[in-house]
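Removed: one protein chain of the complex. Kept in place: all other protein chains.
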Amino acid sequence: METYQVELKGAEAEQIGCRSRLYSLLSSGFRFPSAEIYEGAKTGKFAAEIQAVITNLPYSGLTAGELGRETGLSCEEFQSNYIGLFEVGNNDGPPCFLYEAEYAGGRMKVMEEVLRFYHHFGLRLSTEKRDRPDHLASELEFMHLLTFKEAKAMVDGKESGAYLKAERDFLRFHLSDLLMAVGKRVGGNRVLFYTDLAHLAENFCQKELAYLLTIGKGGKSD
Amino acid sequence: MAEAKKQIAFVVDLNKCMGCHTCSIACKTLWTNDKGMDHMWWMKVNTMPGRGYPRDWETMGGGYDGAGNLNLGKQPKTEDYGKAMEFNYEEVFFGGGNGKRAHLAPRESPGWGPNWDEDIASGEYPNTYFFYMPRLCNHCSSPACAQACPYGAIQKREEDGVVFIADQEKCESCPEPLCMKGCPYKEIYRNPVRNVAQKCNGCLPRMEREVAPACVRQCPGRCIWVGFLDDPDSPVHKLVEEWKVALPLHSEFGTKPNVFYIPPLSPPRLNNEGDIDATQPRLPVEYLRSLFGPEVDGVLSRLKGEIEKKRKKEESKIMDVLIAARWQELLGPFVKDPSEAR
Partner (left out) sequence: MTDLRLKLEGLAAKEGRLSDTPDFSLGAVRQNIWDWDRVVKGSHLTNCWYQTACNYNIYVKDGVVLREEQAANYPPQNDPLAPDFNPRGCQKGSCYVHRIYDPTRIKYPMKRVGERGQGKWKRISWDEALTEVADAIIDTATKEGPSAIVQGGGTRVMNIGSEGTGPTAFFVGLGAPLSNVTADNGDDHQGVAITLGKVIVGDSADNWFYSDMILIWGGNPAYTNIPNHHFIAEARYNGTKVVTISPDYSPSAVHADQWVPVNIGSDAALALSMSQVIIKEKLFKEDFVREQTDLPLLVVESTGRFLREKDFKAGGREDTFYFWDLSSGKLTEAPRKSLALNGTIPALQGSYKVETPQGSVTVKPFMEILSAHLDRNYTPEQAGQITGLSSRMIEQLAREVATAKGVVNISTANWGKCYHGDLIERAILMVFALCGHMGRKGATFSAFPMMGLDTSLGGLEKRGDQIILSAAGGDPRFAQWREEGFTDEMILYEYVHQAFSSGGVTPTSLMYYIHGGILDLCAKHPEWDPDIKRPIKEYVREAFDKKWQFLSPGLDKEPKVMFALGGNFLRRARCTNTLIETFLPKLRLLVSIDWRWNSSALYADLVLPACSWYEKTSTFLMGMPVQPFVHMVNQATEPLYDSMGEWKMFCLLARKVEERASERGIPSYKDANGVEHRFAGLEEKVTFGGLYSEDDEEGIARDAFLNASNVEQIDWEEFKERGIARYTGVGTGMRSIGTTCDIVPGEPVVPLTWHTERKDPYPTLTRRIQFLIDHELFRELGEDLPVHKDPPPAGGDYPLKLTGGHARWSIHSDQVDETLLLQLQRGGPLMFMSAKDALSREIRDGDTVEVSNDVASFQVQAGVSPAVRPGQVIIYHAWENYQFEGWRHFKSVMASPMNPVELAGDYFQIRPITMSNYPGFSDRGTRVEVRRAGA
């Protein structure tokens, strides 16, 4: 697939760019940790990257905090913590699944709707991953794409209303619910990196939703 | 409200329904499997006599009085539906090291559900009785839900008589769902997430493509017919209008329902010696009358008579229609395969 990029001209575009980058960073953070993510977490690079984009958001009150405090862990331990926390459970209790539908009474429709959101914007699931559409990382990645397109539309002088509407509706009916549920489950003294990351993501998305509703560019809900 | 030019109708054969709930699942997976819809079972099968779903709906009121005035009944409460069942799968499979062996169960005790009194009979052994009754929106000719809605958000389609929520916006801004109080069958639900009323839409998107409603088409018991009441060739018309062997449920509610039931036969009672007691039916007549009106006596004897004809190898048109040798006969004009009707 070709690479897509957009030159962020102007402060407003920069702001959209930062929102988009944060979605992307959070998405990477919630995928199974590669050595790169581990290094980033350990060296503070990951936290710094997040901090850098946070400062340029259209709203305040977010902080990368102490993301990456588990510097004492080896990469393997870090990965095993991820599996324990999100897939198979650990000493603190059962896992906190990262799939939206697992927290929603109506499973299939939730998954189906997420899929149709993706489809509407020209996306399908990656065939390498063989995963469900409603994984937190993919939902965050989708927001990354929408905000990317929003930025590109703005730079290209095109109408961005469809993206804003979709961002708002996707957050409101999907991502927020998932992050709220995950936030509750990872609470307590579990794997600190992920507790912080989940809370950051939850706060971010709440602010995003409030922001999108305030600017009202999405128009009335359906 | 405008009269429908054509009226869609359903006939449900209670002598064929085995309580398998394929209709419930067909409907659930197609329409009500979303957030805020846990308690919605636009189609469900209840063991009768029973408290049903929502619990005790038959006593909640609604519909019209004898003079045709709208009665507002009760609105079902959360506990009448039961709490949504969420399960603790992760605790069971991945108990982890906390030493607890959790067992799979709803996180909160549900208290009630769409099929809570499944197979719970009435009467006294061995003269005990029950039967299964599928229930869906009656798409009434005088829909009390629509009558009750102060905003006119619920309408009856002229072209087929389907009762549907026509105006989502008006519905969303409603402070008090009078529709739920108006409907005596409690077949309209409130979605707390989207803050709207939702109900059986007659599988309109399917019917528009000439595909039968999911509950009808997916019923393995072949017990539901769909068709236009006014079409003289339709089995629905024959069973309801011509032979009058299909009866509406609680017609005294006054809404002129368009779902009709072939009333249930039952095996004979036993007397104290354990011999067949043919003097009275196992299913109490008074109970059946309370559901289907006094006409039920005549219908049951008619059905028995027609079966007797078949036993004697005589012709019975009614039985031939009820047997429906070819499954498509149940589907009325909606015979298309959904996979080919995009």
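Points to keep in mind about this one:
The chains carry the letters A and B, assigned in the order they are written, with residues numbered from 1 in each.
Basically, a contact is a pair of C-beta atoms (placed from the backbone, for glycine too) under 8 Å apart; a residue touches a chain by one contact, two chains touch by 3 or more.
Just so it is clear, the structure is predicted and the values come from calculations on it, not from any experiment.
The missing chain, though absent from the display, is touched by one residue of A:Tyr38, A:Phe117 or A:Phe204; that residue is A:Phe117. Residue A:Ala151 is the one among A:Ile54, A:Leu67 or A:Ala151 that touches the chain not shown.
Although one chain is not shown, part of chain A still touches it, namely residues 1-9, 14, 17, 20-21, 24, 27-28, 31, 80, 83, 87-89, 97, 101-102, 107-108, 111-113, 115-127, 129-133, 135, 137-138, 141-142, 144-145, 148-149, 151, 153, 158-159, 162-163, 165-166, 169, 173, 221-222. For chain B, the residues touching the chain absent from view are 13, 15-16, 18-22, 24-26, 28-30, 33, 38, 44, 85, 87, 89-90, 92-97, 101-106, 110, 113-116, 118-126, 128-132, 168, 205, 209, 214, 217-223, 264-268, 270, 273-276, 307-313, 319-320, 322-328, 337-339, 342.
One rule holds for everything that comes next: only the chains that are shown with their structure count from here on.
Residues 29, 32-38, 84, 86, 88, 90-91, 93-98, 168 of chain B are the ones that touch chain A when the two sit in their complex. Within the complex formed with chain B, the residues of chain A that make contact are 84, 87-97, 104-110, 113, 173, 177, 222.
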